[in-house]
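Here you go, one structure.
One protein chain omitted, others in place.
The block that comes next holds chain A.
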């Protein structure tokens, strides 16, 4: 039985200029102990989808879904009180900005102990013992002393370790890591990622890793979901995805990886993820897609079968039914020319902290 099943999850924000659909029909099935990556540029709704699942979005957001079930329990029908018994206990989440994510008024120890007291009903003494244990598990030296530290006395990496300790405190079955390394120094990033994977393996805990970094996905995940403008444009195993990406967007993301770049200039994807005002018709990727033709602009693309990466595309890469001369030029693997006319380039640049909301 799957651990988590999501069908057709959508999130709509009420904004001053009308409703904005940030997440559009997301599906997801996670098996126990599995690591799934969600990848995409800033603004593709990766974080919003998971925050919606956790019920952490502001009141201006409306979350709808056909199915959200965790261990066979229907989370849509649960009261808030029942949901809170799962959230933070069986499903835990860590965030992009570890320092801002810890409450500045309480010690690290208090904030970890709070989760233990709430969900496991531990008394003060037992919570303290367990907190020390957790802190040493996440690689914090001198846990007794660090327990009494306030967040402003901790570095970014330390704060993320505390956040991880807090998240794993109640032995969750699923950990959602929302860009856990983005705000950290490069040297710390690898440490935190290793720590997460070690903990995941030791505990057999499932993990959803949200990232914009294809490299991180390659190292960690078994399956990957590529998200673009709130839609899942491709779903594949990691091995297949890196070998034969099916959606032109995935293909472009891979081409933009420094490790894969040949030649001098790193390829980029021209343009930016569409927002509320500039949402294209039919295929949402068509304005940035070198292969797009009239059909892409007028007909909503179908979901391709599993062997084509469940790509949301009329013309999946490597299975384009058009005769070669009909395919618009400039693709294959991706244009490497410098951008013309000052078009805005968006490499898969690091996300600006805080924009995930």
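The working rule: a residue touches a chain if its C-beta (ideal position, glycine included) is under 8 Å from a C-beta of that chain, and two chains touch if they have at least 3 such contacts; residues count from 1.
Just so we're on the same page, contacts and distances are computed from a predicted model.
You can't see one chain of this complex, but its UniProt record names it "Dipeptide transport system permease protein", from the set "Rieske-type oxygenase", "Alpha/beta fold hydrolase", "Dipeptide transport system permease protein" or "Carbohydrate ABC transporter membrane protein 1 (CUT1 family)".
Only one of A:102, A:158, A:241 or A:313 touches the absent chain when the whole complex is considered: A:102.
The chain omitted from view is touched by exactly one of A:20, A:150 or A:242, namely A:150.
For chain A, the list of residues touching the undisplayed chain reads 51, 54-56, 58, 80, 83-89, 92-93, 95, 97, 100-106, 114-115, 118-119, 150, 152, 163, 166.
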